[in-house]
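Note that this complex is displayed minus one protein chain, with the remaining chains in position.
Every chain is named by a letter (A, B and C) in the order it is written, and numbering of its residues begins at 1.
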Amino acid sequence: MQNYIFELPMEVRDYECDLQGIVNNAVYQNYFEHTRHQFLLSKEISFSELHRRGIDAVVVKVEISFKHSLLPSDQFSSQLTLKKEGVRYVFYQALFSRDNKILHASARIETVILVNGKLGFTPELDRIANEANAL
Amino acid sequence: MQNYIFELPMEVRDYECDLQGIVNNAVYQNYFEHTRHQFLLSKEISFSELHRRGIDAVVVKVEISFKHSLLPSDQFSSQLTLKKEGVRYVFYQALFSRDNKILHASARIETVILVNGKLGFTPELDRIANEANAL
Amino acid sequence: MQNYIFELPMEVRDYECDLQGIVNNAVYQNYFEHTRHQFLLSKEISFSELHRRGIDAVVVKVEISFKHSLLPSDQFSSQLTLKKEGVRYVFYQALFSRDNKILHASARIETVILVNGKLGFTPELDRIANEANAL
Partner (left out) sequence: MQNYIFELPMEVRDYECDLQGIVNNAVYQNYFEHTRHQFLLSKEISFSELHRRGIDAVVVKVEISFKHSLLPSDQFSSQLTLKKEGVRYVFYQALFSRDNKILHASARIETVILVNGKLGFTPELDRIANEANAL
């Protein structure tokens, strides 16, 4: 059981559903990415601003388990925590129903920091990962 | 090393690239899904037709490794093979540069067949998986 | 100058931006559609529920003027009003900055109601359009 350190209320938009009438699998990556970037913003780190400074957070591996399909107008809570594993910043993420009773999907997202194209790090993320690990 | 049994030539579209100037991670799932559905069509199995008959192929787990970013106008070859593992149909997929020298991304996609919402199977997919395993 | 009858606070998500670093033009249609569907929901009309009952709201014409590009993390207000023009339900929509001082884009979206594939109408929408016209 994870201790999530950030939570974003979200809601399914109809255009995100495919011909099966459920949220298309690829859209979950949109949800997870948006949550990571909002988490960073909450720490005053802007993904697009980092990019302009030549610092890119790049996803190297994604694992997603789909448990209960998200349906049109479903409201859910997108949660995450962060661990540093070696040179990688790993996000553990999950989408729960608003009452936390249904797990729609969970994910493990490995990212690295590239500074001008070379493997690097950001002190802010290290600090956040340390704080999260201490919980 | 996989023996892929299906190959689809594809090409990056500019709108699939994000503010980092590379194909957004979620779009890889679009590529993988489209390749699976084209593979099924090549076997005369239509995903949308299955859905109308109450048979749904549903993704339960996705693992994607991102190796070399796809860039605007990149042409690539999307390849797959299929194995049946227990009740699951597992697609092993990869995106290579056209000359097969660069691996952009690889994936393992677990799917199940739901018939009117209950776990089921399709004889056609079983036959295809058997043929692929025999290679 | 329109009198808008519905307003939805929205915010740019990074994955909606393309390699120019601005929101891709197609995404504005996502914003406009989501706003219409949320408007309908606020009137207790569900687009997906209508579809299940054989009633489809279908867009027949779209006109969008792009004024000021939306940028990563921009917060904006998506506003709309509705008029019935002949058999068509026409939505007038606009995206403003939160303080209403910048107009990012405006749109005129013509829709028709198909009931089991034939041109129809819904009393609820007629009532709403009448109320909006009376403002």
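Here is the rule we use: a residue touches a chain if its C-beta (ideal position, glycine included) is under 8 Å from a C-beta of that chain, and two chains touch if they have at least 3 such contacts.
Just so you know, these numbers come straight off a predicted model, no measurement behind them.
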item: From C:2, C:42 or C:65, residue that would touch the chain that is not displayed; value: C:65
item: Options A:26, A:107 or A:128, residue touching the unrepresented chain; value: A:26
item: Residue numbers in chain B that touch the chain omitted from display; value: 13-15, 17, 21, 30, 33-34, 37, 41, 46-48, 71-73
item: Residues in chain A touching the chain absent from view; value: 14-15, 17-19, 21, 24, 26, 72
item: Touching residues on chain C - with respect to the absent chain; value: 19-20, 24-27, 29-30, 33, 48, 51, 56, 58-66, 69
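Going forward, only the chains that are shown with their structure count from here on.
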item: Geometric centre distance via CA averages, chain C-chain A, whole Å; value: 29
item: Chain centre separation in whole Å, for chain C relative to chain B (CA means); value: 34
item: Between chain B and chain A, distance of the C-alpha-averaged centres to the nearest whole Å; value: 23
item: Touching two or more other chains - residue numbers and ranges from chain A; value: 30, 33, 48
